[in-house]
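One protein chain omitted, others in place.
Order as written gives the chain letters A, B, C and D; numbering starts at 1 within each chain.
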Amino acid sequence: MTGWLGPQEWQAVALSLKVSSLATLVSLPLGLLVAYALARWRFPGRQLLNGIVHLPLILPPVVTGYLLLLSMGTQGPVGSLLKEAGIIFAFRWTGAALAAGTMAFPLMVRAIRLSIEAVDPKLEQAALTLGAPRPLVFATVTLPLILPGIIAGAILAFAKAMGEFGATITFVSNIPGQTQTLPSAIYSFLQIPGQEGAALKLVCISVAIAMTALLASEVLAQRIAKRVAGR
Amino acid sequence: MTGWLGPQEWQAVALSLKVSSLATLVSLPLGLLVAYALARWRFPGRQLLNGIVHLPLILPPVVTGYLLLLSMGTQGPVGSLLKEAGIIFAFRWTGAALAAGTMAFPLMVRAIRLSIEAVDPKLEQAALTLGAPRPLVFATVTLPLILPGIIAGAILAFAKAMGEFGATITFVSNIPGQTQTLPSAIYSFLQIPGQEGAALKLVCISVAIAMTALLASEVLAQRIAKRVAGR
Amino acid sequence: MTLSVRLRHGFGGFALDIAFEAPPGLTVLFGRSGSGKTTVINAVSGLLRPESGRIAVDDTVLLDRAARIDLPVHRRRLGYIFQDARLFPHMSVRQNLGYGRFFAPRAAPGLKPDRVIEMLGIGALLDRRPGALSGGEKSRVAIGRALLARPRILLADEPLAALDEARKAEILPYFERLRDEVQIPILYVSHSATEVARLATTIVALKAGRVERAGPARDLLADPAFTPTGIRDAGAILSARIVAHHPDGLTELDAGGQPLLLPRVAQPEGQVLRIRIAAQDVILSRARPEGLSALNILPGTVAAIRTGEGPGALVSLQTPAGLILARLTRRSLDAMQLAPGTPCHAVMKTVAIAPDAVGPAR
Amino acid sequence: MTLSVRLRHGFGGFALDIAFEAPPGLTVLFGRSGSGKTTVINAVSGLLRPESGRIAVDDTVLLDRAARIDLPVHRRRLGYIFQDARLFPHMSVRQNLGYGRFFAPRAAPGLKPDRVIEMLGIGALLDRRPGALSGGEKSRVAIGRALLARPRILLADEPLAALDEARKAEILPYFERLRDEVQIPILYVSHSATEVARLATTIVALKAGRVERAGPARDLLADPAFTPTGIRDAGAILSARIVAHHPDGLTELDAGGQPLLLPRVAQPEGQVLRIRIAAQDVILSRARPEGLSALNILPGTVAAIRTGEGPGALVSLQTPAGLILARLTRRSLDAMQLAPGTPCHAVMKTVAIAPDAVGPAR
Partner (left out) sequence: GDLTVFAAASLKNAMDEIATKYHDETGNTLHVSLAGSSALARQIQQGAPADVFISANEGWMDKLEEGGEIDSETRIDLLANEIVLVSAKADAKPVDIAEGFDLKGLLGPDGHLAMALVDAVPAGIYGKASLESLGVWDQVKGQVAQADNVRAALALVSSGEAPYGIVYATDAAADKGVQVLGTFPEESHPPIIYPAATVASSKNPLDDEFLAWLQGDAATDAFTRQGFTVLGD
């Protein structure tokens, strides 16, 4: 196997997995919060928040990457503050995760939000009457009921993160072993005449990983749905 | 206004609107069908279909564009057949719509599928007992109940189509007035230092359009939700 | 039209294995919570596909697993009143009511929408959505929706459970009309003695997934050994013809040559009625009693006596009007020295025969 | 503990404007479908915020819109049995039952889980999910969930509507125990005469969003002018002390010095019981009748007579045991020449006093 892929490609595979997993895991709680706020709370600026969340979807990825570079780079207003706190994204794999997470965020939020909106508020009311405070109602009633939505959102985000390229390379460039993800590697091969075969190998790996994750999520979601339906 | 943007930019704005609308409208019925099949039918190859639908999300856009070029181009296996039938995508705005629609498809399907899964099958059963055949049950019960999900899916798709760049430029190139969408125009400006201002103008237009669509969809979805809740 | 049902189905711990015939009229499915009533109805509707079995209405086979026949739900022309209302949340009450009508053949017999809306008292709700209805209002709309579908089979799963007595009394006659005039087979789940007494032509009593007793309502209800809603609700059914409507608000009947008085009923003179006399409401007396407020006295002889574990007993009395059930204590039984063959009188109050125990005969 | 409620709220066409006090014990909310019962209960639970009003339990103010007090729902310590079961679909029956317990203070008084599970007959369902339960099973689990939350206020919206008679008879005593032993205020919606008679300490009758009548159950039920569940279900409530349990299965009571016999009850000798005697089941006789199967005869004098539009009349009779209601026809009224002050006898069958009309006195 190692012969089939060069060490640099293996690195890219490993890195992509790491980046996509981190992006998904870290953005999940935030995505949940934002989705809940958009679905259930009415506050001034709600539409603004909604718009901002969708921005990475609307903007060409390069623009998103450029904006990340300007704001979260070590010289940027946010990035320089974070640097003081010891958090550096620029040229790190964490930056790749930030870029992938940002791009995937709107997908995750939409999926979770739709499933929150589908939960019957009467069930939450029942939990309240039984003495559960709001946060626990969320944890014990809402959360388990939206689990299929959360899984769908997470897997969408993961898949998107696996494929994300434009924002990532613009923000953290392509440093083999640090920020060279699978899509960057694929892109590189596609720039060179006659390297389509090498690109194809990486595409296959990428597809295999994402499909495995997808299948796992489907199985999980089905099991949950069955349990809720009471069979 | 015409002074503020050159004619080429105006063309890009108009084309992007046209492309995104077509992509959304045409993929909607197909998205609905696929979402319904994935949510409600059990058939061999279901997981395969699910995987294929997600492919454009997983692959770097350039790869998707390249695959489209290979298959749907006038020389490609599908494209040459379609050409016989008088349908040509290659280097036409319809091709840009195809690329944008393909990229947006997984988002649309996921959103619609989630909302179909949230519909209580007991309501559909009630409609069946009242004599409605399956397709009419779908049209009169399922469809109205998933309307918020459809709107969410369509708007996600539209936003994605407005921002889609990689697959489009790879598939149908970047010919002003024919295939140059807003993101391609933005890309062109970003290729040369010093043109950030011009790019920014286009970014603003793109954001304004997508936000307007987003807001409209929110208002619509809220109105529907209210009606169903019976207030 | 006769509905014949034979089913076998298992859910984990629960096994259903039943067979019964529902002859024309209304068949009450009876049984404790969890005994399988909804499961049977679901199978008839086609929403549940049983592991094996056959369901047919006369010669129309709805389901025959062995012959691989399974008529799709929407072609069975049902009116199903679900145990939960299952209204369409996105439609107004009016649209909910009209839904089934739309799919029914024009020519099919059925009730008029205006009348159904009036009897259900939902005229003021037509433009509301189900989310804005009270529990009872929802169940009334659900009844209307099923009735207006001009069904060929009516399935009603505790349709009146959420309603107040007055409303029940208003709706019951419409089920009677459906039973007597529209003549569709009706499967009706109920726990209420009143509803059983008033509506049932046939009774099928389920117990833990099996048929415990089944047969014509009149036979079963006059059987001292069968007290489906509890001994307290036991009672027999008589047929009697209207003789006269008296000016003081009483109607006189002829029950096998014996006069019976009851509060005025709407039916015309000459019509034969079905009346239910609760065992509870019958007092027995060896001698013909005098000076009581009770106005109805039927002579007869003791036919059977059932004593259970408690202090009570059920006595069936053969009278010219038919079999009557009376409930009394064993102490009275002993004091009055009753035994099969003993002549004695049944004393019933006029008011004990409530309007809801009177209906057109079947 | 006294619950006092004052509310005003409007939904489009419907206006609620009520005020009542629920003294310790069980308050039955009574009224036709759509009269506002669920709305009142929702307001007490805090799920509905009325436009104006005040709700308090003794000195604890749950809501006072004027004073801007609105105790959050989860701090009200409720047990709410919803009209629809509202079980958590993702939890097993066991988890549903345990949910409220988890949030209740350990020290709070309440029923033991095992007993509640046993009385509800849901022991075999504990590992199922609500999706796999029958209608009645769901409602039983919902009752259990609310009872086990060790509530400080119990709200029950037609909790027994979906259950068979036998099951109802098994569950009723537990509501009695809650009322008598745990002593929490209970708001209980019901359309059933049996439940009202057996459980109510107080009755609040609603009509189209307003309080039509309110007061102690004993007073209201003995009033011939108040027949909330229909005249057929009218009946008075007496107190009587157990004198002896006879070997033939009867229990003898002392009701104001008069002997009353009824089927054996479980309570010990000396205990004071509350018994309901349905107006329906009482026969009047000027002379003391002899030779009847009915074993209970109480002498008295006519206290009041109510004649309505129909052929019937309600007579209240002052007896040494208390006020008794009897229902008869006007024809009998005339024949017997009854008028206020007329001495006469009330004749009641032993078996007419059903176990479900007997409960510990309040």
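Everything below uses one rule, namely that a contact is a pair of C-beta atoms (placed from the backbone, for glycine too) under 8 Å apart; a residue touches a chain by one contact, two chains touch by 3 or more.
Here the structure is a predicted model, which means the values were calculated and not measured.
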Review point. Which is it among A:G73, A:P106 or A:G163 that touches the chain not included here?
Key: A:G73
Check your understanding: Which is it among B:L15, B:L190, B:A210 or B:V228 that touches the chain not included here?
Key -> B:L190
Revision key, fill the gap. Answer key for A:A35, A:V53, A:A90 or A:V141 versus the chain not shown reads A:A90
Check your understanding: Taking the full complex into account, what residues of chain B touch the chain not shown?
Key -> 62, 65-66, 69-70, 73-76, 90-91, 169-170, 173-180, 184, 187-195
Review point. Touching the missing chain, which residues of chain A?
Key: 62, 66, 69-70, 73-76, 90-91, 165-166, 169-170, 172-175, 179-180, 184, 187-194
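To be clear about the criterion, only the chains that are shown with their structure count from here on.
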Review point. In the touch network of chains, how many steps separate chain A from chain B on the shortest route?
Key: 1
Point to revise | Centre-to-centre distance between chain D and chain C (centres being mean Cα positions), rounded to whole Å | key: 26
Study note, to complete from the structure: Separation of the C-alpha centres, chain B versus chain D, in whole Å, is 60
Practice item. Scan chain B for residues touching two or more other chains and write them down. Key: none
**Study point:** Per-residue multi-chain contacts in chain D, two or more chains
**Key:** 84, 128, 132
Exercise for review: If two chains touch, include that pair; go through all of them.
Suggested key: A-B, A-D, B-C, C-D
Point to revise | Sites on chain B touched by chain C in the complex | key: 122-123, 125-134, 136-137, 140-141, 144-145, 227-231
Point to revise | For the chain C and chain B complex, residues of the former touching the latter | key: 45-47, 72-80, 82, 84, 86, 88-91, 99-100, 102-104, 128-133, 145-146, 149, 155
Check your understanding: For the complex, which residues does chain C have touching chain D?
Key -> 11-13, 31-34, 37-39, 83-84, 121, 124, 128, 132, 134-137, 140, 157-158, 161-167, 169, 191, 193, 229-230, 232-233, 246, 248-250, 261, 263-264, 280-281, 283-287, 289, 291-295, 310-312, 326-334, 336, 347, 349-352, 354, 356
